[in-house]
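There's a structure below that I have some questions on.
Missing here: one protein chain of the complex. Every other protein chain is in place.
Labels run A, B, C, D and E following the written order; every chain starts at residue 1.
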Amino acid sequence: METALMVLAVMVITGLVFGIVLAYANKKFAVEVNPLIHLVEDVLPKGQCGACGFAGCMAYAEAVVLDANVAPNLCVPGKGPVAEAVGKLTGKSAPAIEPRIAHIRCAGSVENAKAKYQYVGVQDCAAANLLQGGQKSCQYGCLGFGTCVNNCPFGALTMQPNGLPYVDPEKCTGCGKCETVCPKNVIKMLPIDAKVSVNCNSKDRGAVAKKNCSAACLGCGLCKKNCSHDAIIIENGLAVVDYKICIAECDNPTCFAKCPTKAIEAVVKDRYPMGSAANVAGNVAM
Amino acid sequence: MSDGQHNESNDSIFKIAINLAMACFVSGAIIAGVNFVTADAAAQKAEELKNDAMKALAQEADTFTPVDGKEGWFVAEKDGQMIAYIVPAVSKGYGGSINFLVAVTSDGTVIDYDITSHNETPGLGDKFNQEPFKSQLRGKKAENLKVVKDPSDKEHIQAMTGATISSNAAAEGVKKAVEEVVQLMGGK
Amino acid sequence: MAVNEESLKMNLLTVSTSPHITSSESIPKIMWSVNAALAPAVIFAAWHFGMPAIITMLVGVVTAVATEYIIQVIRKKEVTINDGSAVLTGLLLAMCLPPSLPWYMTAFGSFLAIAVAKHSMGGLGHNIFNPAHIARAAMMASWPVAMTTWTQMTTSVDVVTSATPLNILKQQGYAKLIETFGDASNMYQAMFLGLRNGSIGETSAVLLILGGIFLIYKGYIKWEMPVLMIGTVGLLTWIFGPSGLFTGDPLFHMLAGGLMIGAFFMATDMVTIPITRKGKIIFAVGAGVLTVLIRLKGGYPEGVCYAILLMNCVTPLIDRFIVPKKFGARR
Amino acid sequence: MEYLTLFISAVIVNNFVLTRFLGLCVFFGVSKNVNASFGMGMAVTAVMTISSILAWLVYNFVLLKFNLTFLTTVVFVLLIASTVQLLEMVIKKHVPTLYNMWGIYLMLIAVNCVVLGVPLLNVESNFTFAKSIVHAMGAGVGFGVAIVLMASLREKLRLADVPKALDGLGVAFILAGMLALSFLGFSGMISL
Amino acid sequence: MKSFHGGVHPNDSKKYTAAKPIEAAPLPKKVIIPLRQHIGAPVSAIVKKGDAVKKGQLIARSDAFVSGNVHASVSGKVTEIADYPHAVFGTCPSVVIESDGLDEWAEGIPMQRQWEKLNSKDLSAIIREAGIVGMGGATFPTHVKLAPPPDKKIDTFILNGSECEPFLTADYRSMLEYTDRVATGVKITMKALGVNTGYVGIEDNKPDAVKALQSAFEGTQVKVVALPTKYPQGAEKMLIVMLTGREVPSGGLPMDVGVVVQNVGTVIAISDAVTKGIPLIERVLTVSGSAVKEPKNLLMRVGSTFADALSYCGGLNGELVKIISGGPMMGFAQSTVDIPVIKGTSGILFLTKKDVNADKESACIHCGRCVEACPMGLNPSMLSILGERQFYEEAKEEYNLLDCMECGSCVYVCPAKRRIVQYIRYAKAQNAIQAQKEQAKVAI
Partner (left out) sequence: MKELWSIFSKGILMENPIFVLALSLCPALAVTSSVTNALTMGLTVMFVITVNNMTISLIRNFVNPKVRLPVYIVSIATIVTVAQLVLQAYFPLLYKALGIYLALVVVFAIILARAEVFASKNNVIRSCCDGLGMGVGFAVAMVIIGAVREVFGSGTFLGYHVLPISYDAPLLLILPAGAFIVIGYLIGGARILVNRIEKSKA
């Protein structure tokens, strides 16, 4: 019995002492911080496991609030719900409000587009682009080394044997990372319910474009003539679709029917057959 | 982990402290309760274990009585007849200290020993707690507790292959125990 | 125009970044040269230890190459078993093992070297530790008895003994060591020529040195590394001798154990050592110091393997702090 | 001399991370870059020393005296967690430079195996007060050495072509294994 | 002589053309004159399609100080102003002139001028007018180098006669055959700069050039020095440190240590411009490589194409895999022969498979050869790995990415055949894009 009493005494005293000290210290040594940090920290699991790569939950909370480059989903033990909550608090969640999907604006496959030279070197579009704008005669087309594929955070892109990337609509989140890494600006984000798409990026004059690639947009304007809603304009020898009009007004697009090079096409969900998924840049000979 | 200022509660320091103290109180109560239940059982188990260990060393004995003034020492008796001293000993091995419990007869002969804790390389150095090394030490006296590397020498202890340091440490630990017993007997 | 422009148009020209010419050095060339440099010691070992050593070396090499092949196929990487690096790893490992080690242990070690130490890190060029030494350390931990059991040699030399010189030194002392060989000069001679017991490839100092000189001549290793590592061992063992300062036997320590093969072939494995010349020097001296520390103070009789592994750990830090002096940095 | 061997033993020969597996969460969590690791090592050393001192005092003057050793776990963990929390607040307020150097790592070790483990081991081995301190410092420095080495290795591996399944944690473990294998070279160097 | 750190010893392959005297190439039928033949502000054409032009007539200029005038290199008619392939920039707006075969000089050219009487300002103006740029390949406008900002005190002039690139012998032949013009050019330049100390640095594998210039500069304050043969001996920074012991600071220019360096071709052009009033419309270049039948040193008009050079040299011999504008270490590979010669084209190489490296790249094995070869004291191994893994910022911040001058020594020695220079260029480009983005952010 005596032991039991001693236990209780020791425990209560310990509790009281630490309670008072902590509560006091909390007031005395308070340091002003961004209240948002505390809100975020509150959401975090406080396992202090360091799995996020920061020194504990507080450090991560600070980083995610103050540094725009720190992702909200780094907390490993917290997983989904915590990531969501942190994202909400910091306003970092939003993976695009308007649903969109990456679109490869080039049909210059190995067969279609002419090569200018044989490239030997680092297998990366941006690196190849530094050598006279890449190995293709067309200065605007996809180089096919898969820089976008390698940089897609969601594995939504694969390189097809024909040297063009394939976008998996299931996986693409429309984050736009590929858009930023493509040195040729071939990739653009397309509204998810777009009806037609222009699969060319060439700003060359028609004759030149045609010489370089059999699938190029020649800027001939046939599609423009065939669009009954004035949703297409020709800009720098390239057809440009105004998707606001196109999606809202057109039910039965016919603009692409007359295109001589099939540079403008109706968007079909599985437009590209999934080729062998091997990372083949077919037009590249090492 | 401290939730800081955003949560401008007006709780007084005392109130917070009481909160923690309450938790501690409950905790203390539970632990005390469990301890109350298990303490006796634990003590009993510990006693049993110790006796078992000693029994393994001096198998014929039936009672073990502590020796006054010698901490950890026991006298193993059978029908009131002393057959051995159970002596704790320590020596330094390859990976740190090695603790022994050695049963020694009053004339300084090793009956058996057990290594209670060690940090030797598993599978190599820790063979000293197993046969055949163990039986080499049984029945030896202090002067024979010496490690040699000559296979023909049966008087002394043969080192374990690849673990000379551990062999030495074992022999030395047991020897220490024997010498202490001899000293005690001689002192009488 | 006289230029046959048509033919030009047919074959696309190659375009790449400058420079457009390179030297004829290549990784396979380096690796096979190192293998070649080991050849004398390998042949000597086959004669000195006989069949068991030959089997061990074969098992080591074959397992290493097979493992590399299988992993590269699984990982869908280009198969590079022809570049000689897997052969080298297998061979170096075998040379650090006792001659009559059971074959499955050798195979295990060789597998471990390639699969764990090399390919888990990403393959050639990415490994942090010397694969052969990682395997040896792992085997030492796994089968300590087998790894320290030495058999009789086939060559009938008077000084035949079943323990390595370092083992005798560690367990029975220097006097016994001399006694084993007859006298000191006999001992030096035997050890220099390799007529002693030990791991398969470590015994013949003279042949290893020859191989090393070949590599230095070819420019594949820096002379500073072996010289400084061996020199450091010699200096320190002389200073911290058994009976007070400056009473040691540096020559013995320089010739004993795996120091020669370690200094010439392991500590110079370019993948796992610092990249700058200064860094390499630090590495070599550090490895020497650690070798002596383990030999004189540690539990193992030989420390070259661990010394090199420990320096491998420190290599990234050395590379971090020892950087080349930038041109025009005085600003 | 005795203290020195105890210290060296705790740093190298019986390294807490590599042979006793204490503090692994932090060891793997924060060893992604060298600078952070260095801060972490310092923080652990400091906290471990302080908490060992306090724990020794509490254990010997309270728990042992009243025969309450079964409360060790509860009291120690509470003691350490609160001390660390207090320490963090004080440093943050009064020595912000120090806080930026390693204070930020304090919270990470408030609840950590190695920080609790060392005081417990001290108690278990019946170390004297001075020995406890030396042991704790050695353990901290050993932790620091291990984590800095680990971080430098991982920084190098970041640039390597590690198999996808092993990338990150998997290969970090394998690295730790090889590090431990290398440290085996020190075994038997010091026997206590 | 104590050498600079690093460097390599490639097979110099100069045997093809070293003994061949300079020949003037026949008048081309058509010239394509790019409007970007220099570093700096672009120039714009002042002629239009259909205009008749004379040889040496100014056809494009700019008001910007850092730019280079462009002159017609043949007499004839402007047929087109459009984008054409360019050896360095891929494509570039160019003036196409169809030769009338008369090769008539524009009015007032050539003339006789007593340069000794001109002051430094006049000299500089004449050089600017003549459109002279660095002819070693860098194509930095020469008059800018001759007019350093007032806070930079220039005390030394260096003539770069090293020509360390394999295959190239144009400077070597020029020094032997145009010794007087070289000497005059050096003297003019030194006067324009107002300096008295001059050096000529020539690699010791060209002893006759050393001898020729030594006698030409006898009794002047210009020292002709034979330097150890080692690539990249001809890099400005290496040359300066070898001759004067001064190290150009990181990120700095030779003028930061009081030195101006000029190429052999450039001083010849200066001499011609100042003494005869002839603008820069032709240059000496080496046509070589094992894929060309008769390698030669040619005097070619700016704007003639590589195809012209090839046909004059007897056409192809063996399978051509690579055309390089410049030397094999730092030159640019071309995808066609329809590339015009520009002011900076020091050589045209036609290479077969056995000349070029097309080996497969593998992972870096940290052998450290590149570190030892790097004349700039960098860690190319790390730079290439960081480039490969896309850590551009780290490469810039911690591994001095921007100090790399892309001499290619590291790639030359690399046993893993890593394309280090490409990684470095790539990383530099990415950093530049990043910097642009950041600037844009600030602007907003």
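Everything that follows uses one rule, which is that a residue touches a chain if its C-beta (ideal position, glycine included) is under 8 Å from a C-beta of that chain, and two chains touch if they have at least 3 such contacts.
None of these values were measured; they are calculated from a predicted model.
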Contact list for the unshown chain, restricted to visible chains: A, B, C, D
Residue among B:Ile16, B:Ala89 or B:Ile165 touching the omitted chain: B:Ile16
Identified contact with the non-displayed chain, of A:Gly19, A:Pro72 or A:Gly219: A:Gly19
Contact partner of the left-out chain, one of D:Leu98, D:Ala130 or D:Leu169: D:Leu169
Touching residues on chain C - with respect to the absent chain: 102, 104-105, 108, 116, 120, 138-139, 141-144, 146
For chain A, the residues touching the chain missing from this view: 15, 18-19, 22-23, 26, 45-49, 51, 76-79, 82, 170
Missing-chain contacts mapped onto chain B: 1-3, 7, 9, 11, 15-17, 19-20, 23-24, 26-27, 30-31, 34-35, 38-39, 41-42, 45-46, 49, 121-124
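Methods note: only the chains that are shown with their structure count from here on.
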Starting at chain B, fewest touch steps before arriving at chain D: 1
Centrality ranking, top chain (CA atoms only): C
Chain whose Cα centroid lies at the greatest distance from that of chain D: E
Pair exhibiting more inter-chain C-beta contacts, A-C or D-E: A-C
Chain located farthest away, centre of chain B as origin (C-alpha): E
Mean-CA-position distance for chain E and chain A (Å): 42
Centroid distance [mean C-alpha coordinates] between chain E and chain C, Å: 47
Per-residue overlap in chain E, given as positions that touch at least 2 other chains: 333, 335-336, 358, 360, 363, 419, 422, 425
Per-residue multi-chain contacts in chain A, two or more chains: 3, 7, 10-11, 14-15, 18, 22, 26, 30, 48, 57-58, 116-117, 120-121, 130-132
In contact (per the touch rule at the top): chain pairs: A-B, A-C, A-D, A-E, B-C, B-D, C-D, C-E, D-E
Contacting residues of chain D [partner chain E, same complex]: 158-159, 161
Interfacial residue positions of chain E with respect to chain D in the complex: 363, 385-386, 389, 391
Sites on chain C touched by chain E in the complex: 1-5, 7-8, 11-23, 25-27, 29-30, 78, 80, 122-126, 270-277, 280, 323-331
